[in-house]
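Structure in structure tokens, see below.
What you see is the complex with one protein chain gone and the rest in place.
Let's turn to chain A:
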Amino acid sequence: MATKASRSAARLMMAPAVILLLGWMLVPLTMTIWFSFRSYLPLRGGDLGAAGFDNYVRFISSSAFWPSIQTTLILVGSVLVITVVFGTLLALLLDQPMWGQGVVRILVIAPFFVMPTVSALVWKNMFMDPTNGLFAHLWRFFGAEPVSWLSDASLPSIVMIVSWQWLPFATLILLTAVQSLDGEQLEAAEMDGATKLKRFFFIILPHLSRAITIVILIQTIFLLSIFAEIFVTTGGAFGTRTLTYLIFQRVLESQNIGLGSAGGVYAIILANIVAIFLMRIVGKNLDN
């Protein structure tokens, strides 16, 4: 890919894909921004003309706005912490030579293949149901009062469900990173007098930093738009209304497309703020 001719040929060949992707992104984005400045109420006559910044002001001054931001950040933050911590531990465990390694690895990765709606339903009905759920049985076995998870501990429950779904992803990425660590480095550290714990913090963790960064960045993108798990379990009640869910309610439940679109623009801004913060904190791990 060095000559002039091959470069322009490459551009030409990539053009269809680039144009398609750009259209894919630009059309909805433009429409969202357009609607956010309109008073668009499908059930009350459709587009009722320009609204200026009314939608933005209304969305942000609604009592549900700031709590939804908070819920979003708590959800994303908790899932990130849980998946990275447990993902690292699981990766170290799976890296050990053990009997049935192949099967265990497939089992660990399995949750990732379950659709979010399905896994949320499974958790809701099989584990967290206050009368018939497995947790309820477990609690009763130890003589405790079963917890009604989705109403009393709703946000932690959703964090649990989402973490369960994303743990395999984190584990998989971190496992490949663990496997790429040069064994002689660990042996050198051992001879240098580093205990197991010190070897983890001084050698393994720095080695994993890049993989952890990638896990965090990719997961954040997907976690900011978590929807199915909330829809299926609590329907946004009991303090589980994230920004995404709030937008959904404004658009579909209140049938106010203009207001929802303004929320969508806020979601873009939030995503960018989070991205800037993340790049500040962990992005330097990606250089070199």
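We take it that a residue touches a chain if its C-beta (ideal position, glycine included) is under 8 Å from a C-beta of that chain, and two chains touch if they have at least 3 such contacts; residues count from 1.
Throughout what follows, contacts and distances are computed from a predicted model.
Per UniProt, the protein behind the absent chain is "sn-glycerol-3-phosphate import ATP-binding protein UgpC"; the candidates were "sn-glycerol-3-phosphate import ATP-binding protein UgpC", "Molybdopterin-dependent oxidoreductase", "Acetolactate synthase" or "Succinate dehydrogenase iron-sulfur subunit". Touch with the chain omitted from the figure is made, among A:A189, A:L224 or A:L243, by A:A189.
From the options A:W34, A:W66, A:F202 or A:F277, the residue with contact to the unseen chain in the full assembly is A:F202. Seen from chain A, the chain kept out of the figure touches residues 182, 184-185, 187-194, 198, 202-203, 206-207, 209, 288.
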